[in-house]
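Encoded as structure tokens, here's the structure I'll be asking about.
One chain of protein is taken out of this complex; the other chains stay put.
Then we have chain A:
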Amino acid sequence: MDILYSIFIDPFVQMVDAPDLLIQTLWEGLVSGVLYALIALGFVLIFKASGVFNFAQGIMVVFAALTLVGLFEIGVPALLALVLTVGVMYVLAVGVERVMLRPLVNQPDIILFMATFGLTYFLIGLGELVFGGNPKSMITQELYLPTGSVDFELLGGFVSLQKLDIAAALIASIMVAGLAVFFQKTRIGRALRAVADSHKAALSVGISLNQIWVIVWFTAGVVALTTGIMWGARSDVSFALQIVGLKALPVLILGGFTSVPGAIVGGLIIGVGEKLGEFYWGPLVGGGIESWLAYFIALVFLLFRPQGLFGDKIIERI
């Protein structure tokens, strides 16, 4: 009886008893959720357009952040470094298309998936060669990102919001809204969705796959850069950061591999779920729930809704 009480009743009693703590936990969950969503977004873009699960997305985040900080360290002004890093991500996209995607066109998906592993190790090697293996700190202030926190009294307690987190949430929202409009309303966005639907048909109406792939990888690169800045500002910029890339996996299973809104909602659910689980249910098993709870949720989803919350339904004419 005791154990049932502590699983099903006690956590909720605690939530009601200390609403300020609940709100603080929810906020922290939402912020990490937004960042998970950003990473997942990078995956979704590439998966939609080339049907490939891009294992290298995590390392692209690190590589972009390292390039930014590295450029700043050799004396390039912060904003110029930002622009140059965007340029580097473009060069990377063109390179990936030329060297990896073009020769492997029409190969089974698993081959391309393996190629993204290769890309991962290439980027790790290149990153270490150029920038060294030591962790660096993100140039938060130089990029005019706010620091410090906003504290206010709420429901008989204190809630403290990091200004950086607020900025992260704002920037991510703008990015997502921009991408949604781009996908739905523009010529290129339509072509992207067409390619996601059928490579062959897209080819037959004259859509250039090479051009689309460059655009998609470049967009994913810019998303990776944004993620890198935000994550880097919360911890520091090192190769360990690529682990957050793996967190995108449960987010994608939850939201659906092909859905931009799915990545957002999935990210938020995972972020909030993780933090709530850790805070209220974690003590029952001695803590440490945060690292596996997301995968557990994903597993449950795979059983009942394998296409995710918002994934494309498989349309079949009979």
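Annotations
Note that in this section a residue touches a chain if its C-beta (ideal position, glycine included) is under 8 Å from a C-beta of that chain, and two chains touch if they have at least 3 such contacts; residues count from 1.
The working rule: contacts and distances are computed from a predicted model.
Of the names listed as "TonB-dependent receptor plug", "SDR family oxidoreductase", "Branched-chain amino acid transport system ATP-binding protein" or "Stage V sporulation protein AD", the one that matches the UniProt record for the absent chain is "Branched-chain amino acid transport system ATP-binding protein".
Checked against the full complex, the one of A:S137, A:S173, A:S198 or A:S235 touching the unshown chain is A:S198. Check A:L104, A:I207 or A:L309 against the missing chain and you find that the one touching it is A:I207. For chain A, the residues touching the chain absent from view are 105-106, 187, 190-191, 193-194, 196-208, 312, 315, 317.
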